[in-house]
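With one protein chain withheld, the remaining protein chains of the complex are depicted in position.
Showing chain A:
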Amino acid sequence: MLLGLVEPSGGTATVDGRPFRARPRGLRHVGALLDAHDVHGGRSARAHLHALARSNRIPAGRVDEVLAEVGLTASAARRRIGTFSLGMKQRLGIAAALLGSPPVLMFDEPLNGLDPEGVLWVRELFRRLAREGRTVFVSSHLMSEMEHTADELVVIGRGELIAAESLEEFASRGTAPTVTVRSPDAGRLAAVLTAEGAVVTPHDEETLRVRGASAARVGELAHEHRVLLRELTTQSASLETAFMELTADSVEYAAGETR
């Protein structure tokens, strides 16, 4: 919809204040990778990029630059795209998005099919593009991945906007951090913590889950009351849990439920 490929049933979508379809050429305004398979398999990677560049009056030299940037070698660039792995197609799609050096970039699930090294590379690339002052719009279902990449989050569930805020704000909406503490004297420690106002849930004979008190406070109290500790760790609420809690109402296809 943002790119004018699909007409919205209501409302408007603009990029940089203008509907995308009102622009005669797109690559210098928005670079997009929607689906790495959206390429004709019969062309070589170079010919594909060359045709895209030409249509937007981008000098042919940019093709070599973006190929080098995404790590596609000269011999790979001469091969037909149909022979590419998904990871290579992702790289080609990113190369196409970078062709026009646009101020806005959109990537839909760009990590699919990439090897671990590729994932690291993409993450670093996105951070760099953002540092350069570009808006990098990434859609993903991998919350843990977003935790590494994003500054701002837009959460959509069932077509409704659930949240649009910074990563920290979003994460803090979720459950408060939990402290896990293990001690041979768990019973006494639990009593002390409860007296301090913390919520304590025993996990097993030795382990307690504590909410409402920081790890530092738990340590101090244990020291004061001379309780031996064997473990003291903080589990900060992950983006994933925050997401799950917020979208619980709007999951379209919940597993294990009859619909």
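The rule we apply is simple: a contact is a pair of C-beta atoms (placed from the backbone, for glycine too) under 8 Å apart; a residue touches a chain by one contact, two chains touch by 3 or more; residues count from 1.
We adopt the following convention: contacts and distances are computed from a predicted model.
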{"item": "Chain left out of the displayed complex - its UniProt protein name, from \"Potassium-transporting ATPase ATP-binding subunit\", \"Cell division protein FtsX\", \"ABC transporter permease\" or \"Cytochrome c domain-containing protein\"", "value": "\"ABC transporter permease\""}
{"item": "Touch with the omitted chain, as defined above, among A:V39, A:M88 or A:A242", "value": "A:V39"}
{"item": "Listed residues A:A13, A:A47 or A:V192, member touching the removed chain", "value": "A:A47"}
{"item": "Contact footprint on chain A, counting only the chain that is left out", "value": "3-7, 20-30, 32, 34-35, 37-44, 47-48, 50-52, 54-58, 62, 96, 100-103, 132-134"}
